[in-house]
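With one protein chain removed, the remaining protein chains of the complex are shown where they sit.
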Amino acid sequence: MSLQLVVNVVVLAAIYALVGVGYVVVYRASRVLNLAHGELMMVGAYLLVGTASLFAGSPVVAVLVAALCGLVMGVIVYVALMRWMTGQTVLAAVLVTIALGILLRGLVVLGFTAQQFYPAAMLGWRNQSIEVASGARISAASAMLLAVTVVVYGALFLFLRFTRLGIQLRATGQNALLAAQRGIGLNAVYAFAWGLSTFTASIAGMLLALDSGAEGQMATIGLKAFPAALVGGLDSFVGAIVGSIIVAMAEIAAIQYVNPLLSDVVPFLVLLVVLAVRPWGLFGSREQLDRV
Amino acid sequence: MEAASPYAREVALLDRASLARTIVVLAALAVLPFVANAFLLDLANQVLLAVIGSLALMLLTGFAGQISLGTAGLLAAGAYSVGILSHDAGAPVWVTLPAAALVGATLGLVFGLPSLRLRGLYLAISTLGLHFIVVYFGGEYETRQQLATGLTVDPPSVLGFALTSDRGWYFVFLAGACLTLLIVKNLLRSRTGRAWQTLREREVVASAIGIDVQRYKLYAFVVSSTLLALAGALFAYFRSFVSIDAFSLYLTVQYLAMVIIGGMGTVPGAILGAAFVILLPYGIEAFAALLPARVGNMVFALDYAAFGLVMILFLLFEPRGLVGIARRLAAARGKGRP
Partner (left out) sequence: MSEPLLEVRDLRVAYHRIATAVHGVSLAVPRGAIVALLGNNGAGKTTTLRAISGFIGLDDARVTGGSVLFEGEPVHGLPPSATAARGIVLVPERDKVFPNLTVAENLAASTSPRVGAAERRRLEALCFQVFPPLAELRRRAAGLLSGGERQMLGVAGALMCGPKLLLVDELSMGLAPRVVEDLAARLKTIRDELGITVLLVEQNAVVALGIADYGYIVESGRVALEGPAADLRGHDDVRRHYLGDGGEHRSYRAIKASLAP
């Protein structure tokens, strides 16, 4: 297997892992499956398109402002929408996220039209192709994505393990009622979780847009990252990494050796196989099964 | 006409009052194709076909409380069964339809089995898998056969009579919708239906009182899948054309919208929801004509945005859907009377 294939696998795994973080954060905090995550990622990409036209000369400012907007977006989604679903069934909450996704798709096209945008060009930033080793190349945007993924997971690990807010987030996910009784403000925790989720999703979307442009079909990547997160066990970050690697390997192998059209199917095939054998994912905890 | 006995009265599908109403409605429906113009007739056909699918989905989501994201995949499976069998093998309609049903039931079994071990949301996940897998195979088939745009299907013929007129299709769909309605209503009145009801409300309670939760969940999914595949099969004959592009996740969301907007867990809800969802894009098109051209031209995006918004509004404010609204109005009117 050539080095280029390995590079491709690593990049794809990083994409799925970075996008997948958002699924895990929201699920761990509130047991909600956010099926609008792909669309939220897409909105993040378009946020960059928006800021790129405002801050054409300064890419860093454009990215930071867009990322911040991404975080705020998540808080708004929780406060304006998801908060009102807490009393209702999980079914209703998931349906709401599906509806949200459709709404966002429509709004994005209404706001930006259906054409493809290239924020890299708008920012005057060249997405160079870097040579990793003999014969293997990686685009600068992909390399950044890889670096960002590592940083995000590292930061998240430290945050959840060593900060009080992180501990409270984990506590809320395990037993919301007990958390409330121990003085934890549930609304604040959930709003933060959603903000964090869309923050990472927006960054993923932006990096993908810098690499290959922003357009409506991006949201499908979000949908494909879902099996990667699930394979690992939806409440485990380590699982999200491992799941992403496994799915990415399977997908690249299928594209390379079987049929490129399989690219959308493979993540779900892997998922179905894993679920048949280990229903709670590779690293998930058994009890999560019952809570779903 | 005296009703036989109290028990017979309860078991009868319709009491005298609703029997009268039903006859009136059926009469009106029977007359419709002869008074409506071509556009309205086509609309009616679309709605009736959608009713079959929405009743099937209502069965699963509204009554048994399971989320399925495989609606488009199952419709596609039925459509492709018809397409492939009639296109490649020249099979007649009385072979293709049962084949489609069988395909639907099999898919329901295969993708429903994991849900035996897992709970609610995992069915959503496995059906998402179903969608992508069916889409892949459909696309593969079209590529292999070098059908750039899709598959043509000859109109079905029974005893030498080919079904080509919209009016003819109307009665087929009407019959199909009524049949589906009967099937669903009877299932709901049976022990299975009561099990589903309990399942939806309190799964823990259901298993505590001895209902084999998993078996009934699977049963709901298999029945629903079979009906959806049949609806897809009819769609293939109706449009004389099958293309994988028609079966996107958006189609799945539209059917979910029918169930949500109509009113989850109600049979009239499935019908109202189907009508609403089919008619909404036309309403939006009319509305779009009023908007500035730049926005007005993006009708598809408007459709998406409108659907999403309407679904959210119903989920937030009227979870019982249009049926809920109707009941509220009826109650308010009832109170107003002296």
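Should a chain be cited, it is by its letter among A and B, assigned in written order, with residues numbered from 1 in that chain.
Going forward, a contact is a pair of C-beta atoms (placed from the backbone, for glycine too) under 8 Å apart; a residue touches a chain by one contact, two chains touch by 3 or more.
Just so it is clear, the model here is predicted, and its values are computed rather than measured.
Enquirer: What are the shown chains in contact with the chain that isn't displayed?
Expert: Checking the complete complex, the chain left out touches A.
Enquirer: If I consider the whole complex, including the chain that's not displayed, which of A:2, A:175 or A:217 touches that chain?
Expert: A:175
Enquirer: Spell out the interface residues on chain A facing the chain that's missing from view.
Expert: 164, 167-168, 170-171, 174-175, 177-186, 285
Note that only the chains that are shown with their structure count from here on.
Enquirer: Between chain A and chain B, what distance separates the C-alpha centroids? Give it in angstrom.
Expert: Each chain's C-alpha centroid was found; their separation is 32 Å.
Enquirer: Quick one: in the complex, what on chain B touches chain A?
Expert: 61, 65, 67, 114, 117-122, 124-126, 128-129, 132-133, 135-136, 139-140, 143, 250, 253, 256-257, 260, 295, 298, 300-309, 311-312, 315-316, 319
Enquirer: Tell me, which parts of chain A touch chain B in their complex?
Expert: Interface residues on the chain A side: 33, 81, 84-85, 88-92, 94-96, 98-110, 113-114, 223, 226-227, 230, 259, 261-262, 264-265, 268-269, 271-272, 275-276, 279, 289-290, 292.
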